[in-house]
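Only one protein chain is missing; all other protein chains are in place.
Then we have subunit A:
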Amino acid sequence: MAQKLILRICYLYPDLMDTYGDIGNIIALKKRCATRNIKVEIVNKSLNDKIEKDKFDLFFFGGGQDKIQILVGKDLQKKRENLINSIEKGAVLLSICGGYQLLQKYFRTVSGETIKGIGLFDAHTEGSDERMIQNLWIDLSKNIKDEIKEIYPTVDKKQLTTDLIGFENHSGKTYLGKNLKPLGTVIKGAGNNGEDKTEGIRYKNAFGCYLHGALLPKNPHFADYLIAKALERRYGQIKLEPLDDSIEWQAHKAAIKRT
(Lines give C-alpha, C1' and ligand atoms only; values in the text may rest on other atoms or scores of the structure.)
Protein backbone atom coordinates (compact mmCIF):
# COMPACT_ATOMS: atom_id res chain seq x y z
CA MET A 1 0.00 0.00 0.00
CA ALA A 2 1.11 3.50 -0.76
CA GLN A 3 2.11 5.81 2.05
CA LYS A 4 -0.73 6.98 4.27
CA LEU A 5 -1.75 10.52 3.42
CA ILE A 6 -2.15 13.06 6.20
CA LEU A 7 -4.26 16.22 5.99
CA ARG A 8 -3.30 18.85 8.54
CA ILE A 9 -6.19 21.17 9.33
CA CYS A 10 -5.99 24.35 11.35
CA TYR A 11 -9.39 25.27 12.81
CA LEU A 12 -9.33 28.99 13.56
CA TYR A 13 -11.15 30.21 16.71
CA PRO A 14 -13.52 27.23 17.00
CA ASP A 15 -14.50 28.39 20.48
CA LEU A 16 -15.43 31.90 19.38
CA MET A 17 -16.46 31.70 15.74
CA ASP A 18 -18.98 28.90 15.90
CA THR A 19 -22.41 30.40 15.55
CA TYR A 20 -23.99 29.15 12.35
CA GLY A 21 -23.41 25.41 12.26
CA ASP A 22 -20.16 25.96 10.37
CA ILE A 23 -18.60 23.13 12.33
CA GLY A 24 -20.42 20.94 9.78
CA ASN A 25 -17.60 21.76 7.37
CA ILE A 26 -15.03 20.26 9.70
CA ILE A 27 -17.25 17.21 10.26
CA ALA A 28 -17.50 16.77 6.47
CA LEU A 29 -13.76 17.12 5.82
CA LYS A 30 -12.99 14.66 8.58
CA LYS A 31 -15.47 12.04 7.45
CA ARG A 32 -14.65 12.28 3.73
CA CYS A 33 -10.98 11.78 4.51
CA ALA A 34 -11.53 9.01 7.05
CA THR A 35 -13.65 7.03 4.58
CA ARG A 36 -10.72 7.20 2.16
CA ASN A 37 -8.20 6.23 4.79
CA ILE A 38 -6.61 9.69 4.75
CA LYS A 39 -5.48 10.65 8.22
CA VAL A 40 -6.76 14.00 9.48
CA GLU A 41 -5.09 16.05 12.16
CA ILE A 42 -7.08 19.01 13.44
CA VAL A 43 -5.44 21.66 15.55
CA ASN A 44 -7.59 24.38 17.14
CA LYS A 45 -6.09 27.87 17.23
CA SER A 46 -7.77 30.55 19.30
CA LEU A 47 -6.82 33.77 21.11
CA ASN A 48 -3.07 34.10 21.81
CA ASP A 49 -2.21 30.83 20.05
CA LYS A 50 0.57 30.92 17.52
CA ILE A 51 0.22 29.56 14.01
CA GLU A 52 3.36 27.60 13.15
CA LYS A 53 5.07 28.34 9.87
CA ASP A 54 4.22 26.00 7.04
CA LYS A 55 2.57 23.41 9.24
CA PHE A 56 -0.99 23.34 7.92
CA ASP A 57 -2.49 22.25 4.60
CA LEU A 58 -5.97 23.61 5.20
CA PHE A 59 -7.35 26.43 7.32
CA PHE A 60 -10.98 26.79 8.31
CA PHE A 61 -12.46 30.01 9.69
CA GLY A 62 -16.22 30.24 10.39
CA GLY A 63 -18.75 32.90 11.39
CA GLY A 64 -19.48 34.31 14.84
CA GLN A 65 -21.44 36.95 16.72
CA ASP A 66 -20.68 40.57 15.83
CA LYS A 67 -19.21 41.50 19.21
CA ILE A 68 -16.83 38.55 19.22
CA GLN A 69 -15.62 39.50 15.76
CA ILE A 70 -13.93 42.63 17.11
CA LEU A 71 -12.00 40.58 19.65
CA VAL A 72 -10.98 37.97 17.08
CA GLY A 73 -10.01 40.69 14.59
CA LYS A 74 -7.47 42.09 17.03
CA ASP A 75 -5.95 38.73 17.81
CA LEU A 76 -5.79 37.78 14.14
CA GLN A 77 -3.31 40.59 13.49
CA LYS A 78 -0.77 38.59 15.50
CA LYS A 79 -1.33 35.55 13.31
CA ARG A 80 -1.28 37.56 10.11
CA GLU A 81 2.24 36.93 8.91
CA ASN A 82 2.32 33.15 9.18
CA LEU A 83 -1.22 32.78 7.90
CA ILE A 84 -0.61 34.88 4.80
CA ASN A 85 2.70 33.15 4.27
CA SER A 86 1.00 29.75 4.27
CA ILE A 87 -1.54 30.91 1.68
CA GLU A 88 1.21 32.35 -0.54
CA LYS A 89 2.80 28.91 -0.46
CA GLY A 90 -0.40 27.25 -1.62
CA ALA A 91 -2.21 26.20 1.55
CA VAL A 92 -5.99 25.96 1.24
CA LEU A 93 -8.31 28.15 3.30
CA LEU A 94 -12.08 28.24 3.59
CA SER A 95 -13.57 31.20 5.40
CA ILE A 96 -17.23 31.95 5.91
CA CYS A 97 -19.11 35.11 6.83
CA GLY A 98 -17.37 36.65 9.87
CA GLY A 99 -14.16 34.78 9.09
CA TYR A 100 -14.30 35.92 5.48
CA GLN A 101 -14.76 39.54 6.56
CA LEU A 102 -11.80 39.53 8.93
CA LEU A 103 -9.47 38.30 6.20
CA GLN A 104 -10.28 41.38 4.09
CA LYS A 105 -8.72 44.81 4.42
CA TYR A 106 -11.29 46.26 6.77
CA PHE A 107 -14.91 46.21 7.90
CA ARG A 108 -16.70 49.49 8.40
CA THR A 109 -19.69 49.14 10.71
CA VAL A 110 -22.93 51.08 10.30
CA SER A 111 -21.92 53.34 13.17
CA GLY A 112 -18.72 54.26 11.32
CA GLU A 113 -16.28 52.19 13.37
CA THR A 114 -13.54 50.46 11.40
CA ILE A 115 -12.45 46.93 12.27
CA LYS A 116 -9.10 46.21 10.71
CA GLY A 117 -8.73 42.94 8.83
CA ILE A 118 -5.50 41.28 7.76
CA GLY A 119 -5.80 42.07 4.06
CA LEU A 120 -5.32 38.55 2.76
CA PHE A 121 -8.18 39.31 0.40
CA ASP A 122 -8.18 42.53 -1.57
CA ALA A 123 -11.70 43.42 -0.52
CA HIS A 124 -13.57 45.31 2.18
CA THR A 125 -16.99 45.19 3.83
CA GLU A 126 -19.42 47.99 4.61
CA GLY A 127 -22.01 47.46 7.32
CA SER A 128 -25.62 48.07 6.30
CA ASP A 129 -29.02 48.19 7.96
CA GLU A 130 -30.37 45.53 5.73
CA ARG A 131 -29.88 41.93 6.78
CA MET A 132 -29.47 39.49 3.91
CA ILE A 133 -31.04 36.28 5.18
CA GLN A 134 -32.00 33.48 2.79
CA ASN A 135 -30.84 30.47 0.88
CA LEU A 136 -27.95 31.43 -1.38
CA TRP A 137 -27.40 29.58 -4.63
CA ILE A 138 -24.41 30.38 -6.82
CA ASP A 139 -22.77 29.24 -10.01
CA LEU A 140 -19.04 28.66 -9.46
CA SER A 141 -16.53 30.69 -11.46
CA LYS A 142 -15.32 29.01 -14.60
CA ASN A 143 -11.79 28.20 -13.54
CA ILE A 144 -13.01 26.52 -10.34
CA LYS A 145 -15.62 24.61 -12.32
CA ASP A 146 -12.99 23.23 -14.66
CA GLU A 147 -10.78 22.16 -11.78
CA ILE A 148 -13.68 20.50 -9.97
CA LYS A 149 -14.57 18.51 -13.07
CA GLU A 150 -11.01 17.16 -13.03
CA ILE A 151 -10.85 16.49 -9.33
CA TYR A 152 -14.26 15.34 -8.06
CA PRO A 153 -14.35 11.58 -8.48
CA THR A 154 -18.01 10.93 -9.03
CA VAL A 155 -19.32 7.48 -9.78
CA ASP A 156 -22.23 8.97 -11.61
CA LYS A 157 -21.32 11.91 -13.86
CA LYS A 158 -24.96 12.99 -13.99
CA GLN A 159 -24.82 13.90 -10.32
CA LEU A 160 -22.09 16.47 -10.72
CA THR A 161 -23.18 20.06 -10.75
CA THR A 162 -20.98 23.13 -10.62
CA ASP A 163 -23.11 25.23 -8.34
CA LEU A 164 -23.04 25.72 -4.57
CA ILE A 165 -26.03 25.95 -2.25
CA GLY A 166 -26.02 27.36 1.27
CA PHE A 167 -27.66 29.88 3.57
CA GLU A 168 -26.57 33.49 4.01
CA ASN A 169 -27.18 35.64 7.08
CA HIS A 170 -25.23 38.91 7.07
CA SER A 171 -25.70 42.66 6.97
CA GLY A 172 -22.15 43.49 5.82
CA LYS A 173 -21.78 44.20 2.10
CA THR A 174 -18.50 43.03 0.63
CA TYR A 175 -16.85 44.69 -2.34
CA LEU A 176 -13.97 43.00 -4.15
CA GLY A 177 -10.82 44.72 -5.37
CA LYS A 178 -10.29 44.89 -9.13
CA ASN A 179 -7.84 42.04 -9.50
CA LEU A 180 -9.68 39.38 -7.56
CA LYS A 181 -12.19 36.90 -8.90
CA PRO A 182 -15.33 35.99 -6.99
CA LEU A 183 -16.03 32.42 -5.95
CA GLY A 184 -19.07 32.48 -8.18
CA THR A 185 -22.08 34.32 -9.56
CA VAL A 186 -25.32 34.57 -7.65
CA ILE A 187 -28.21 32.60 -9.11
CA LYS A 188 -30.54 33.35 -6.21
CA GLY A 189 -29.88 35.32 -3.04
CA ALA A 190 -27.75 38.40 -2.27
CA GLY A 191 -24.14 37.17 -2.18
CA ASN A 192 -21.30 39.59 -1.49
CA ASN A 193 -23.37 42.76 -1.49
CA GLY A 194 -26.73 42.17 -3.14
CA GLU A 195 -25.73 44.54 -5.95
CA ASP A 196 -23.16 43.13 -8.36
CA LYS A 197 -24.23 39.46 -8.40
CA THR A 198 -20.84 38.29 -7.14
CA GLU A 199 -20.47 35.89 -4.25
CA GLY A 200 -17.32 35.14 -2.31
CA ILE A 201 -13.74 35.46 -3.32
CA ARG A 202 -10.74 33.46 -4.40
CA TYR A 203 -7.10 34.32 -3.89
CA LYS A 204 -4.68 31.48 -4.72
CA ASN A 205 -6.20 28.56 -2.78
CA ALA A 206 -7.92 30.75 -0.22
CA PHE A 207 -11.69 31.09 -0.46
CA GLY A 208 -14.16 33.33 1.30
CA CYS A 209 -17.96 33.23 1.09
CA TYR A 210 -21.26 33.82 2.88
CA LEU A 211 -22.41 30.22 2.56
CA HIS A 212 -23.51 28.62 5.82
CA GLY A 213 -25.69 25.55 5.69
CA ALA A 214 -23.30 23.90 6.52
CA LEU A 215 -21.63 24.30 3.12
CA LEU A 216 -19.40 21.28 2.57
CA PRO A 217 -21.71 18.44 3.67
CA LYS A 218 -24.20 19.20 0.91
CA ASN A 219 -21.66 20.38 -1.65
CA PRO A 220 -19.44 17.29 -1.75
CA HIS A 221 -17.74 18.33 -5.00
CA PHE A 222 -16.41 21.45 -3.32
CA ALA A 223 -15.39 19.50 -0.22
CA ASP A 224 -13.35 17.09 -2.31
CA TYR A 225 -11.90 19.93 -4.32
CA LEU A 226 -10.56 21.53 -1.12
CA ILE A 227 -9.23 18.20 0.17
CA ALA A 228 -7.41 17.42 -3.10
CA LYS A 229 -5.96 20.93 -3.34
CA ALA A 230 -4.73 20.75 0.23
CA LEU A 231 -3.07 17.37 -0.24
CA GLU A 232 -1.54 18.38 -3.56
CA ARG A 233 0.91 20.70 -1.89
CA ARG A 234 2.62 17.91 -0.02
CA TYR A 235 1.92 14.86 -2.17
CA GLY A 236 1.47 16.13 -5.73
CA GLN A 237 -1.67 15.45 -7.69
CA ILE A 238 -3.93 13.05 -5.86
CA LYS A 239 -6.66 10.90 -7.29
CA LEU A 240 -9.39 10.75 -4.67
CA GLU A 241 -11.42 7.60 -4.37
CA PRO A 242 -15.07 8.12 -5.35
CA LEU A 243 -17.63 7.95 -2.51
CA ASP A 244 -21.34 7.24 -2.52
CA ASP A 245 -22.66 10.80 -2.32
CA SER A 246 -26.29 10.10 -3.14
CA ILE A 247 -27.61 11.50 0.15
CA GLU A 248 -25.35 14.56 -0.17
CA TRP A 249 -26.71 15.32 -3.66
CA GLN A 250 -30.28 14.77 -2.54
CA ALA A 251 -29.71 17.31 0.23
CA HIS A 252 -28.13 19.65 -2.32
CA LYS A 253 -31.10 19.40 -4.66
CA ALA A 254 -33.71 19.60 -1.90
CA ALA A 255 -32.14 22.82 -0.61
CA ILE A 256 -32.19 24.35 -4.10
CA LYS A 257 -35.86 23.41 -4.41
CA ARG A 258 -36.59 25.41 -1.26
CA THR A 259 -34.65 28.42 -2.61
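Please note the rule applied: contacts are C-beta pairs under 8 Å (C-beta built on N, C-alpha and C of every residue); 3 or more make two chains touch, one makes a residue touch a chain; residues count from 1.
Just so it is clear, contacts and distances are computed from a predicted model.
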Per UniProt, what's the omitted chain called: "Heme exporter protein B", "ABC transmembrane type-1 domain-containing protein", "Lipid II isoglutaminyl synthase (glutamine-hydrolyzing) subunit MurT" or "Cytochrome c-type biogenesis protein CcsB"? "Lipid II isoglutaminyl synthase (glutamine-hydrolyzing) subunit MurT"
Omitted-chain footprint on subunit A covers residues 15-16, 18-24, 27-28, 31, 65-68, 71, 131, 133-135, 167, 169, 212-214, 217-218, 246-248, 250-251, 253-255, 258
